[in-house]
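Note that this is a trimmed complex: some chains were dropped, and none of the rest were shifted.
Each chain carries a letter (A, B and C) given by its place in the written order, and its residues are counted from 1.
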Amino acid sequence: MTRNIKVEKLSQQPVEEQMIELVERKGIGHPDSIADGLAESISRALCHEYKSRVGAVLHHNTDETQVVAGRSCPAFGGGEIIQPIYVLLSGRATRFFEEQEIPVDVIARRTAKEYIRSVLCNIDVSDHVILDCRIGTGSSDLQDVFKRKVPGANDTSFGVGYAPFSETETVVYNTERFLMDLKKRIPAIGEDVKVMAMRSGDIINITVACAMVGRHLDDLADYMETKEVIVREIEENVCSCAQRKVKVQLNVADDPESGSVYLTVSGTSAEMGDDGSVGRGNRANGLITLNRPMSMEATSGKNPIRHVGKIYNLLSTQIANKIVSEVDEVGEVYVRILSQIGKPIDEPHMLSIQTTVKEGANYSQVQAEAEQIANQWLDDILVIQEKLMKGELKTF
Amino acid sequence: MTRNIKVEKLSQQPVEEQMIELVERKGIGHPDSIADGLAESISRALCHEYKSRVGAVLHHNTDETQVVAGRSCPAFGGGEIIQPIYVLLSGRATRFFEEQEIPVDVIARRTAKEYIRSVLCNIDVSDHVILDCRIGTGSSDLQDVFKRKVPGANDTSFGVGYAPFSETETVVYNTERFLMDLKKRIPAIGEDVKVMAMRSGDIINITVACAMVGRHLDDLADYMETKEVIVREIEENVCSCAQRKVKVQLNVADDPESGSVYLTVSGTSAEMGDDGSVGRGNRANGLITLNRPMSMEATSGKNPIRHVGKIYNLLSTQIANKIVSEVDEVGEVYVRILSQIGKPIDEPHMLSIQTTVKEGANYSQVQAEAEQIANQWLDDILVIQEKLMKGELKTF
Amino acid sequence: MTRNIKVEKLSQQPVEEQMIELVERKGIGHPDSIADGLAESISRALCHEYKSRVGAVLHHNTDETQVVAGRSCPAFGGGEIIQPIYVLLSGRATRFFEEQEIPVDVIARRTAKEYIRSVLCNIDVSDHVILDCRIGTGSSDLQDVFKRKVPGANDTSFGVGYAPFSETETVVYNTERFLMDLKKRIPAIGEDVKVMAMRSGDIINITVACAMVGRHLDDLADYMETKEVIVREIEENVCSCAQRKVKVQLNVADDPESGSVYLTVSGTSAEMGDDGSVGRGNRANGLITLNRPMSMEATSGKNPIRHVGKIYNLLSTQIANKIVSEVDEVGEVYVRILSQIGKPIDEPHMLSIQTTVKEGANYSQVQAEAEQIANQWLDDILVIQEKLMKGELKTF
């Protein structure tokens, strides 16, 4: 099979050399990430259920979860949730197969409950979250499900990925991950963390917003001390992955004199005022990157079988990573893939690879190697499905 | 006031010269655009209501509308909606001011109803759309509302904009606009249009998905003929704005032999199976552009007073446009603006301008002129608010 | 066919001779009546739809509408609705018949909208009422629908009816009806009227609660005057149907000195604070009668084909009325009918008739005549269905 793969030399300033770089990551307890996580875990649960009941993954898309904020009265030493968070699970899923009826809503709600429990340790799901369901009825093209080895694309859409992470990107990603680790030692750290970095030349300014959990803090003094400790810990951790100078700030909107600080009951701002939606937070690589191409497609919650808006975003990142690690002379790699509705997903309408290269590189060899890597990945495209179903590929 | 404005020369292949370019626009009747439009019109209505009742715009954010698809039975010559579209209006808004109670939910629903009527001519809002409301209660910092001339940023976040449109971008944008115009002559054209373009070298391939309205089509033959007419009209129209060769395809997933074509009752896929969310469709400039930096911030529905996620996306585009039109030697211009939570919105943490320039340009002059334009716009930042409230700035 | 009909002489003080009698009627704009009216009109609309589409009434029950009150700011000369009334239409209905899909939700919502418009003249349905739908999917026993002349009872349940109305009952019923007539002349009268009567010996005390409509009243003085006029009108009207002395009071909780009076924007208390449910208001004869047997079955919204909880309540009243009008010597007549699940509805498990008789009456003749009337009505039971579908029998 000859595929439409184009490899192009990119003559542009690498991101690392641009003067200004802006990067953001929303932590797993941010309302948008909660929505993403719910959507993706429900899709995964449906995949397993379909597989075990009918032997194949039937059509579904659960990428439209909406998180509507509740109300709370945070306080040092405790506080309480006043009005529960309302979560609307929507999307659609196949409900009937032959004589069998699939309990889609029950699976969705059970999965949602377990997911929230797994990511928000200070919330009592059954008391503080209303899990409502308006999942529509989808239908599967059974021909497609059972006869074709490689499924057809659900739509005309595109994915984009790149590699490698810049230093700033690495710092941002690691900082959020580090905080979730630090949380084991400092339980006042909530899961709703937003890490934002602006690199200006060789200085990386990191601004972290972290929802602090009231019941693990005695008073304002304790809050202020804990903040200092966290900042120090972040700075130390950052040294391990950054060579540039990094400045860290935490909860900059705090006004301790008026007593106004970022305090929550549950560790997420969804308890009071901040709604969340699927697809508005991190891209499939875990970041929001203003100096990089991004796709608007929500990756989380889409079915992993034939939804190219999901598969191609992940695949392009995989291809870019592999090119960077295997092709010596490339610098930055950007991969874009465009589908054709109905055509097998391993035959995209076009797969574009752009790379910068080190000076003096033999570009025709780079081209050949990059193309081969892309071809290999397209041959192995079902691996993406499998990894998604096993939860081995993150989507936000 | 000295602001932190950085102007940087960008040495990168202009988008026009890149081999592959991917651009998309979702039409006003696409479920995501419906969500955007609802969110933005409700915010605008609240602004007016607040102004007329209390003399200032109180705090609100209505950027979380969720459109949950209904069910339909489309048919040539008619068809019918089986299950209404469910719309959840969420977000939050100030409900009390001194002794007055603001009818936020009633305003939101009335505006939503009128908005849908204005963009979807084949839907009977009262029969086919459930407008549900879970708008929370927000509160306004009255100090901020009434005392400060320039409000403080609501958050630390960023906006990004660029200019000028590439040829492909222009073609995509114009094609959707043209179809909404053509609809007056060919009423079978629904408002749910998706225009996707892949430019490969000097050929622009346009794929249009257009929901066709059953009651304006007699039968399959009529459908097929109408498609041909529409393709021809698009091609003719495109000639006026493109010098490259443009290939147009419409509803490529149609399979006329099996009778499977893109037919709807109402002209939007929200009637059957496609949900929509705010902020997942077009960026503030009306496009999704895989070769350009984009912001993840939803622009629609955020309050126009101090929500920098909204204001800076629009402002950066305005600045980029002005630089392109007034500074002779620049090619492409990219503007990024980063806020500081609480600081006046006319004093961003950083405003970065990147430009390509024509060969031999005097870059220090370009820098000076670009900086001056940025400064002017920051001085006039309240104009953005005014234009938004008047509906003079589109957000999707 | 020999049916199980029992006629029994009742030796009890007729209601007219009891010392104390308590009677109530909730007007058509009372939240419970709104729920009843919605339920019944939707059932009727579905009946027509099913008949015209498939030639027979398919299974449905829409007797579970819930009206959740809104919020309002009433004022003389106007006022406004702050938060819409939320109406949840639930129950179940057959959605598929052969290849056809019935737009149950769309019909339900359209009917609901039209019904509210027809009974609440001061409400803008589209702005002030959220019509949500969670109607489940029912299924029809097609054997039953198309093969049997007389359908089988859906359940084991009972109905009860009586005749004639006592004087107090007549006064209560007529007073509410009169007010809806008077409303044409005095538009400040809202549709949410509650008429309660306590007869103590020969004095009938009537207490009317009537939601007054702000925009038709200039000020408190106007309100107080209007009240006086209404009381006078009621008194005059009552003279025509009552021989006992009748005392009338209106809105007794008003406290004009503190400005606290029964003022509304829309003429119904559902706008602020009062929820409503099907089956909690008037019985099938339009009254709540504490001196009479009553059924707990909600009559409104149940399907009129085989739901004996509906049919038998109406039928028993019809039989009682006919006995009173045709059998000379009877005084009060009470009819109770018990079904057997699955058995034809014209063969009840038991039909009990209790009558008081004038002294010296020939009871065996009364028995014979009463039994014959009951038999005739059971022979004609399908007339109840027809009248219900035409809206000729009221259910509340």
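Please note the rule applied: a residue touches a chain if its C-beta (ideal position, glycine included) is under 8 Å from a C-beta of that chain, and two chains touch if they have at least 3 such contacts.
Every value quoted in this text rests on a predicted model; they were computed, and no experiment measured them.
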| item | value |
| --- | --- |
| Complete-assembly copy number [criterion: all chains share one sequence; 3 shown] | 4 |
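Here is the rule we use: only the chains that are shown with their structure count from here on.
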| item | value |
| --- | --- |
| Least hop count linking chain A to chain C through chains in contact | 2 |
| Nearest-to-centre chain - CA centroid comparison | B |
| Rotation, 0 to 180 degrees and nearest 5, that superposes chain A on copy chain B via CA atoms | 180 |
| Interface sides of chain B and chain C: same vs different residues, half threshold | same |
| Relative to chain C, chain with the most remote C-alpha centre | A |
| Centre-of-Cα separation between chain C and chain A, whole angstrom | 56 |
| Approximate Å spacing (C-alpha centroids) for the pair chain A, chain B | 23 |
| Whole-Å gap between the CA centroids of chain B and chain C | 51 |
| Multi-chain contact residues (two or more partners), chain B | 71 |
| Interface residues, chain A side, partner chain B - complex | 6, 8, 10-13, 18-20, 22, 24, 64, 66, 68-69, 71, 86, 88, 90-92, 134, 136-138, 156-158, 160, 196, 198, 200, 207, 209, 252-253, 273, 275-281, 283, 288, 290-296, 298, 336, 338, 340-342, 349-350, 352, 354 |
| Of chain C, residues touching chain B in the complex | 71, 73, 80-84, 101-106, 109-110, 113, 125-128, 130-133 |
